[in-house]
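Written below as structure tokens is the structure these notes are about.
Omission of a single protein chain aside, the complex is shown with its protein chains in their original locations.
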Amino acid sequence: MRPLELHPNRLLPAGEEQRRVARQLFEAVEPLPLVSPHGHLDANLFLHNEPFADPAELLVTSDHYVVRLLHAQGVPLEALGIGRKEGTSQAVGGRQVWGNLCEHWGALASTPSRLWLEHELHELFGLREMPSPGNADATYEAACDRLATEELLPRSLYQRFGLEVLTTTDSPLCELRVHQELASDQTWRGRILPTYRPDELVDPSHPGFSASLARLAELTGIETDGYDGYLEALRSRREAFARAGATATDHGVPVTGTERLDPAELAGLFRRLSHGGGSSAEVEAFRGHMLDEMARMACDDGLVMQLHVGVVRDYVADTAATYGPDIGQDFPTRTDYIRTLRPLLSRYGDHPGFRLVLYTVDETTFAREIGPLVSYFPALFAGAPWWFLDAPDSMARAFSALGETAGLAKLAGFVDDTRSLCGIGARHDLARRVLCGYLSRLVCEHRLGIDEATEQATAFAYHRPKALFKV
Amino acid sequence: MRPLELHPNRLLPAGEEQRRVARQLFEAVEPLPLVSPHGHLDANLFLHNEPFADPAELLVTSDHYVVRLLHAQGVPLEALGIGRKEGTSQAVGGRQVWGNLCEHWGALASTPSRLWLEHELHELFGLREMPSPGNADATYEAACDRLATEELLPRSLYQRFGLEVLTTTDSPLCELRVHQELASDQTWRGRILPTYRPDELVDPSHPGFSASLARLAELTGIETDGYDGYLEALRSRREAFARAGATATDHGVPVTGTERLDPAELAGLFRRLSHGGGSSAEVEAFRGHMLDEMARMACDDGLVMQLHVGVVRDYVADTAATYGPDIGQDFPTRTDYIRTLRPLLSRYGDHPGFRLVLYTVDETTFAREIGPLVSYFPALFAGAPWWFLDAPDSMARAFSALGETAGLAKLAGFVDDTRSLCGIGARHDLARRVLCGYLSRLVCEHRLGIDEATEQATAFAYHRPKALFKV
Partner (left out) sequence: MRPLELHPNRLLPAGEEQRRVARQLFEAVEPLPLVSPHGHLDANLFLHNEPFADPAELLVTSDHYVVRLLHAQGVPLEALGIGRKEGTSQAVGGRQVWGNLCEHWGALASTPSRLWLEHELHELFGLREMPSPGNADATYEAACDRLATEELLPRSLYQRFGLEVLTTTDSPLCELRVHQELASDQTWRGRILPTYRPDELVDPSHPGFSASLARLAELTGIETDGYDGYLEALRSRREAFARAGATATDHGVPVTGTERLDPAELAGLFRRLSHGGGSSAEVEAFRGHMLDEMARMACDDGLVMQLHVGVVRDYVADTAATYGPDIGQDFPTRTDYIRTLRPLLSRYGDHPGFRLVLYTVDETTFAREIGPLVSYFPALFAGAPWWFLDAPDSMARAFSALGETAGLAKLAGFVDDTRSLCGIGARHDLARRVLCGYLSRLVCEHRLGIDEATEQATAFAYHRPKALFKV
């Protein structure tokens, strides 16, 4: 049996002097509230505030980071609780999924998922032993018991983490009733805000594009069979989101350019695309054009635009068809931000009302592209290292690259981007520690005074994302 | 005169605490036997077990890493012992080559070749002075004397390094007689296993492709003028290799895709290609298709597939024509692993009988492509940093990138990939030290306990490659 401990200096650098400075910085940052302006939780969690059903479902099955790592050890998807869409086989139950986690616990070593899980198991579930085959049943049962307590109800977790605001990611077709109910709930003071993510409505290659357009028309009462109405309907939903508290949009479509299309051709092209026509080049061009439209609207309505690109999803088509999306088989691809964004930044990069946050899963772009771009355009900010890069060394490399090319002031601040409520505390804790480690090096190398380092730390961890995302 | 010393803490991190932990880890790893499941030595060395002729030939001329670095200082290839294929000029003798090494010893500073050479000169050749122009003759003669001793015979070196198994790389056209004789040699207990490397038989752009096909037919007794016979003959050689102890194949052809070709067109295409026809696009497509076939066979026969891609060889055509291959003028090129491997991984990435080890000379792919891919597909493993990246800082960066995206458990373990018998001990020593340095950081940052770090260290250095490569 191995003890499960959270060392107070975990993730701070080795070396007496640097660790001391890092600790000092961390002490300034640790007590700050959390802002979570980008995430993927379901608002219903907070509305219903019911206990989570099963710890394995919560910590394994629904977390595609963990699913991916365990599947890589040869564990079948079913044995991780992932059911087939057409159920000819049965996914296994929580106890067995938990057993698989315990069995392969060692294989998670050196990954951030392991560090997050340790944090959650220790702090939320009260475990004091590392999971292992020998304690699988005992830890599963202990975790189940804890899940049933009030302490682990969604609203309790929100409070425990010191969250000030938490945003969800929502289709423009979402009516936002849950968000509205939460806003008017007098029994609770948490803030759960929606984020406008229009991918299915601006990417004609999205399955169900035509149906989504029809639903958009229905929802807004605006005809979407012409390009102008379509734009108007999209804008109308942005307004509805803003009224419901949204301050940002998010965009994850594949993008290779951001040229505006010829107005003379747009109407015809849109009509073809909305009926499932159009070449793949036209689909691509339209997607790029729509990013421009979204940026243009953002200049007007002030919603902060977020761009998440460079991921190929559902890599093995058969597996996606059988098991659905978000099961770990999404991978980075290359994006040339300099070339891709040139038209869009030429139009809006200096616009005082525009804010664009760029995320990447290709860390080579931090020093070569994103850092230089955000170091010139006032509208542009570098998003936190994301997904595969949301990890201690990756983050430290990103701080180093962006800090030198752009200055830390052009980093948008940490976002947890999570589907895991339990993980929010762990993710912010890790990021804050790594940040303080990076800054402690600058201090010890006499590149930055401790006062300014403290300001940079608290700005990145709290003040800047709060201001930038207007939450 | 500068002393040549091997500090016991060489390559371990500075900083008292981290060095102490690294030392502790290294002490667990150092005594483990070596497994060398990927290399380029000639099996005859061990069959005949004769003394090496000349230290300069051994340490300089036959090591293209060293040739490259000395040539970059302006030393002509002839002066490094590289003869012209059509001998109008004469390569110089060992004493002069050694003199050139001594002359430019300082130019090797900061390269891994320098560290390996220091290790070999100190441990095998008993030198206690750094080579320099002033001691060129004396060190050359001392080295010659040592080479003549029994201690430096190939079998003695095998034993001295603690090798448990060592593999060669062989054409399917190789009859493996040497391997068979070694296997039945009662006077020696070393294991020298072949590896199946079919590049010349699956890449129609290879010079002598047609002749190789004819030789394949002759060797197997299977007609290779049709596609089916060709496949059958390749499979038959895989079986012969497996019977001779092979557990792996290696593939180094240029590859831009792995789509299977239309069965209806394959027969005709193969016939054209085997007669020197076919467009360059067809050659490329065929190479990709044949990777698929090799993977398919690997699922059946269990040979571990290794993919070494992303190198442009014989960069200056004239120089290659004059001096031949492997003289240091090979360079990395870019490979998009995500896109290239999608068809192949979609077919076999989940196959329980399949194992694919990916090597790269483009370190940007560790975090962006290889780490994410191996973190999902059970069949896939990340190969050790290779060639230009087989160096302390490069290795540490690879551990960092792969450790976070995939977990160390998805690293295939160290392979020395060497053409230099003398260097095997030095290369494993260096890699093990760097590994322990990386892990000591995780321990000192409280990201991993010392027990688990020790397990990870011994797994990477010994247990995992032994199990993964089935040696």
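Letters A and B mark the chains as written, and numbering starts fresh at 1 in each.
As a working rule, contacts are C-beta pairs under 8 Å (C-beta built on N, C-alpha and C of every residue); 3 or more make two chains touch, one makes a residue touch a chain.
This structure is a prediction, so every number in the text was calculated from the model and none was measured.
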Next item on the list: Can you work out which residue in A:Arg146, A:Lys410 or A:Arg433 touches the chain that's missing from view?
Entry: A:Lys410
Note to self: Of the residues B:Gly126, B:Gly190 or B:Pro332, I need the one that contacts the missing chain.
What the structure shows: B:Pro332
Notebook entry, point to check: Per the definition of touch given earlier, which of A:Arg23, A:His122 or A:Arg368 contacts the omitted chain?
Noted result: A:Arg368
Check: For chain B, which residues touch the unseen chain?
Finding: 2, 7, 9-16, 68-69, 71-74, 106-112, 114-115, 312, 315-319, 328-329, 331-334, 361-364, 388-389, 391-394
Notebook entry, point to check: What residues on chain A make contact with the chain left out of this view?
Noted result: 15, 17-18, 336, 338-339, 342, 345-346, 349-350, 352, 364, 367-369, 371-378, 380, 400-401, 403-410, 441-442, 444-449, 451-452, 455-456
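Note that in this section only the chains that are shown with their structure count from here on.
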Item checked: Where chain A and chain B are represented by their mean Cα positions, the distance between them in whole Å -> 40
